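FYI, not all chains are in this one, though none of them got moved.
Should a chain be cited, it is by its letter among A and B, assigned in written order, with residues numbered from 1 in that chain.
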């Protein structure tokens, strides 16, 4: 019983903005949540890409550099594959294979994670460096946290850096 | 005593197919197993590359896309270095340095891991996406598992994502 209490928690520092790694993040998150784990995702740096709110218009009131990053970080739908240079495998091929094999895409897994009660957090320092604020992120993001708060949240469980 | 029981376990989600990261996976696995740890390796995505059975003939009865991936994922011997673009350091140079310094190569470390009783698992979802089945993998692979089963196996220990 204490055993269960200690371990039914999975926390992931989602650092990468790559399509394949974000797929891993949301596969682990939704898989763990579906069997009763408490799941905490802490998005930082490129990972913030995955939880950006999609915008119709260009961002207003941001510095030029923040706009450049806003452009680079175009959301989950345009995330590249981590080994893009490896013979040109593209997210498009992955998506095609996923559809063909009836495997959920990262967008499906993100929605499943939300539905299953996964907790979304964003890293305070990275938000500052990249010139983002809470309005730039999905409304499901619960809080902007520093490192110490996240480590405290993830105590007594398994923590991964992806 | 309970302390030992809680912690003498190392679980690794082996996601990367890069030569240097796979070297890290097998170094950690064999090092931990040699001092009595239970070690669980869960190969997924590019990491499946490391535990592919070497084939003489072209795969039969697979989709074209699975064949393309079968070609891309050519096994541990052809794994690229993660920072290949960084001045062209190649696995060949690494291997040469390893031999020269009497350091084991990834293939040596894989064999040592097997000999030391490291547990090999493969990720169900990735196998589906990439069109692989159990016959494509080394006979030492114990089971094809989903995320939930792997998280359960790795409870009460240290878990890494590489």
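The definition used in the following text is that a residue touches a chain if its C-beta (ideal position, glycine included) is under 8 Å from a C-beta of that chain, and two chains touch if they have at least 3 such contacts.
Only a predicted model underlies this, so the values are computations on that prediction, with no experimental measurement involved.
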For this file, with 2 copies placed, note down how many copies the whole complex has.
3
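Note that in this section only the chains that are shown with their structure count from here on.
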Within their complex, state which residues of subunit A touch subunit B.
3, 6-7, 10, 20-21, 24, 27-28, 31-32, 34-35, 37, 83, 85-87, 89, 93-94, 96-98, 100-101, 103, 158-162
Can you name the residues of subunit B that touch subunit A in the complex?
13, 15, 17-18, 44-46, 63, 65, 68-69, 72, 80, 84-85, 125, 128-131, 146-148, 151-152, 154-156, 159-161
